[in-house]
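One chain of protein is taken out of this complex; the other chains stay put.
Chain nomenclature is as follows: A, B and C, assigned in order of appearance, with residue numbering initiated at 1 for each chain independently.
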Amino acid sequence: MSARPSLVNLEEAEARAAAALGGPTFDFVAAGAGDEVALGRNRAAFRRWCMVPRALRDVSEIDTGTTVLGQPIPFPVLVPPMGLQRIVHPKGECEMARGVAAAGTIMCVSTVSTRSPAEIAATGVERWFQLYLFEDRAITDDLVAQARDAGYGALVLTVDGAVIGRRDRAIRSGFAFGPDIRIPSVGPALGLPEGGDPIALGGMLARSTTWEAVGRLAEAGLPLVVKGILDAEDARLAVEHGAAAVIVSNHGGRQLDAAPATLDVLPAVVEAVDGRAEVLLDGGVRRGTDVLTALALGARAVLVGRPVYWGLAYGGAAGVREVLDVLRAEIVEAMTLLGRRSLAEIGPEMLIKEAR
Amino acid sequence: MSARPSLVNLEEAEARAAAALGGPTFDFVAAGAGDEVALGRNRAAFRRWCMVPRALRDVSEIDTGTTVLGQPIPFPVLVPPMGLQRIVHPKGECEMARGVAAAGTIMCVSTVSTRSPAEIAATGVERWFQLYLFEDRAITDDLVAQARDAGYGALVLTVDGAVIGRRDRAIRSGFAFGPDIRIPSVGPALGLPEGGDPIALGGMLARSTTWEAVGRLAEAGLPLVVKGILDAEDARLAVEHGAAAVIVSNHGGRQLDAAPATLDVLPAVVEAVDGRAEVLLDGGVRRGTDVLTALALGARAVLVGRPVYWGLAYGGAAGVREVLDVLRAEIVEAMTLLGRRSLAEIGPEMLIKEAR
Amino acid sequence: MSARPSLVNLEEAEARAAAALGGPTFDFVAAGAGDEVALGRNRAAFRRWCMVPRALRDVSEIDTGTTVLGQPIPFPVLVPPMGLQRIVHPKGECEMARGVAAAGTIMCVSTVSTRSPAEIAATGVERWFQLYLFEDRAITDDLVAQARDAGYGALVLTVDGAVIGRRDRAIRSGFAFGPDIRIPSVGPALGLPEGGDPIALGGMLARSTTWEAVGRLAEAGLPLVVKGILDAEDARLAVEHGAAAVIVSNHGGRQLDAAPATLDVLPAVVEAVDGRAEVLLDGGVRRGTDVLTALALGARAVLVGRPVYWGLAYGGAAGVREVLDVLRAEIVEAMTLLGRRSLAEIGPEMLIKEAR
Partner (left out) sequence: MSARPSLVNLEEAEARAAAALGGPTFDFVAAGAGDEVALGRNRAAFRRWCMVPRALRDVSEIDTGTTVLGQPIPFPVLVPPMGLQRIVHPKGECEMARGVAAAGTIMCVSTVSTRSPAEIAATGVERWFQLYLFEDRAITDDLVAQARDAGYGALVLTVDGAVIGRRDRAIRSGFAFGPDIRIPSVGPALGLPEGGDPIALGGMLARSTTWEAVGRLAEAGLPLVVKGILDAEDARLAVEHGAAAVIVSNHGGRQLDAAPATLDVLPAVVEAVDGRAEVLLDGGVRRGTDVLTALALGARAVLVGRPVYWGLAYGGAAGVREVLDVLRAEIVEAMTLLGRRSLAEIGPEMLIKEAR
């Protein structure tokens, strides 16, 4: 790579991506639903918490490591499923995978990837496979088989995608897919035309499927993660239907614009799950201190999406790794300043609400 | 219509109307009273609520239908009384009526319409007739007769118009009525000069009439809707004097600038009415999620004014329909994402206050 | 007057004055202390209240009249003491007096007037006389004698002026007094040089005087008003030392920048005074609805300063009257829309806090 100065923070990754991409592509990725209220809420929720440092503790060694579903990761950040990565990089999800692997964490591979599950697996990245419930159950079963065959470590079922939310900013910007965008995982099976709009896939998602389908998926032989939970009762249902983890998510503010901030509903979900499954969170995480705030409120780890996508856009695998490395370094710095040596020492007692 | 791209959201309708109209006309419609505090409050009230989606419910069929005063409507949105529509379209209220009819809902026809109640009725739109109490009771009686003769389905009595509020923005903008603005319903009876300022009508409204007059109107043979209620005790009085419905309204922020947001007082009105009448609401509804928020807090339906007026201004009947169709589509999308199949499933349990 | 369009609201008076005056003079009048926090608080406090209209009450006649200290006034607004009025109009306080008289209310004449108490009295305006306690008690006694001789109806003792607050904006703007600024009431007695800085007077105010001095002043034969009260215990002390009224004031945000908004402390003062004296308020009143909000929280009347000063600056006596007439018309409109016929019907039951 050139002599570009190193990345200062994740916000800068967005600025670099904006410069590297055309406006419509940038807007397609950046946009939230509607008036982008949920998008703003996700960020604002983190600002309402303060963390109180403890002084003069031994912080000569900081350990940011944890496990998710029993799998060790060097810091509590995963990469969530994000589709269509060839719109920002010619090698798409394979390039992303190399960056995530370099950073040492887990990549959730989207069904709507432009590279096949097997191609992505071949990079060697630690990987989970995200899928939807399709109206045609054979499609879902085939996706599970692909994931199992390609050595994915878990299934991530997205449950907030009964329809694809309208993202006004992206519509106005006029983004259009290029002819080279294909979805190998399900495109042929669904009969999606080559070079057609992959969003057409949205029309084939199951809208009548209910929790029973989750139960079946949980028995498919891979740990099941349910992504898109905002309601405590839904978290309970997920656990009761076999989920090993839930991801508190409002889809990065891209689905229901009236949705609450994920951090605001996290405590209720944690309480409902009551230790029977792991609770992850995404939405608005941009700083190492954000990661720790989510953990202090009960998340086991978080997922960071758009910043990593921006890394792919401006710098390929190196950009992805740089974004994740900056975030990891911020976690180390914050733990040092907080006087916490390990994530086991991160808890609610270090938080106070911002005074108003 | 030309190849104009389809409307993205209701806010865009305002931008299109601003481009189509001269500044003074736009300001005359857009303005709120005074410092436009009430105008801003109406919008802000919706932002303070979040809606929590439920996952994996059967949303293969979404039914947005309801009834108001026993009359079925395909989605819970009506068009409120708005006067003087020829200032934005040469065919005025008749053009509006064709758009509302195409969208399938009910139009409240203002006494201060520039087309006669009978002309508007002839379009076939489902219609209610709005009126004021005039100092001269014969005028009011004549309006009731016109509404009955022209097949209007209900009377909508405006009770927040003892005087017409000063709208500073409109005054500064210097809007003046053209010579072709007439008010067929009452103009001749009131002796308003042709081409004169129709606002002169404001001086002929009753300021000494009280609830007894409402009782008389309720016996005129048409269901009575009382519009402009903000106080719970007034809601009770309306019901006790025979109202079949009340509309919680601060006149779109155009009357008392210190008035509360309509959404904020809705629960108290719903509680006071206690099921004895239907409760509608207007003021600040711009998104499908706003509609559902009002319903979750107890409204049976809402009225959406200015955006529809903007539709008339930029696109005539087609614009009116487009605005209403976009809003309806947003309701469908929001219900799908919320996991609610029918309006019967919309209730307060899906709301949480935005964290602060 | 010329064909200038009539004044839309009080904010516009400020814009007109800004255009008529040089920047330094405008800033000298407009500035608050320090960072102008108190200035902003005064305004913001009114925005936190909503007023709930009642419908269908008889508002055919609106009576805005009241009394202060037994003296009838046509609407509950007085003009507070404001010094040095020749900086914005060559005839200074005499011109102001003619405008206030035309509007029919009471003018508080400042000790720091550029016209003598007797000259101002000769205009026939209803008048109260404002004074400070000077280190030299004979000066104070002489002011009382001047007020009594010139038929002033009350004494207004300012108690928040132990020093003159620094107004950073005015200092930066570099305002300087012209050579024609004199203070006839006390200038000669204090030995202030002609053409000198009248602010020098600040150094001659009593800083060691306490409530006993108020007791003596209360026995001077004129009703005593104590201006500059923010603390409930001080209000009690004022009453116990003979005050017939107190004015809740932070000097228009021009003294202690950390002071609370006057409206926010009004209820505590009203409770402490407990009907034994009248409670007035100034600070941030710019709308008819503001006047009614203060009355609903227990004020008998309010004082409106800068807007009237701006009226003097842009239009002389006619400007002063226009400002007061606009405010009075706003009170009438608000009462009509609220369904309140007289000030006796203005009470706390019509207020609700703005939702947040």
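Please note the rule applied: a residue touches a chain if its C-beta (ideal position, glycine included) is under 8 Å from a C-beta of that chain, and two chains touch if they have at least 3 such contacts.
Remember, predicted model here, so these are calculated numbers, not experimental data.
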item: Touching residue (missing chain; options C:R4, C:R48, C:R137 or C:R276); value: C:R48
item: Among A:R4, A:R54 or A:R276, the residue in touch with the chain that has been omitted; value: A:R54
item: Hidden-chain contact residue, picked from the options C:D35, C:D180 or C:D274; value: C:D35
item: Residues in chain C touching the chain absent from view; value: 34-35, 37, 41, 45, 48, 159-160, 162-163, 165-166, 168, 171-172, 207-211, 213-214, 226, 228-231, 233-234, 237-238, 255-261, 264-265, 356
item: Missing-chain contacts mapped onto chain A; value: 8-9, 11, 47, 49-60, 287, 289, 292-293, 330, 333-334, 336-339, 352, 354-356
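Operating definition for what follows: only the chains that are shown with their structure count from here on.
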item: Chain contact topology (line, ring, star, complete or other); value: line
item: Degree value of the rotation bringing chain A onto chain B, based on Cα positions, nearest 5; value: 90
item: Computed distance of Cα centres, chain C from chain A, in Å; value: 60
item: Per-residue overlap in chain B, given as positions that touch at least 2 other chains; value: 356
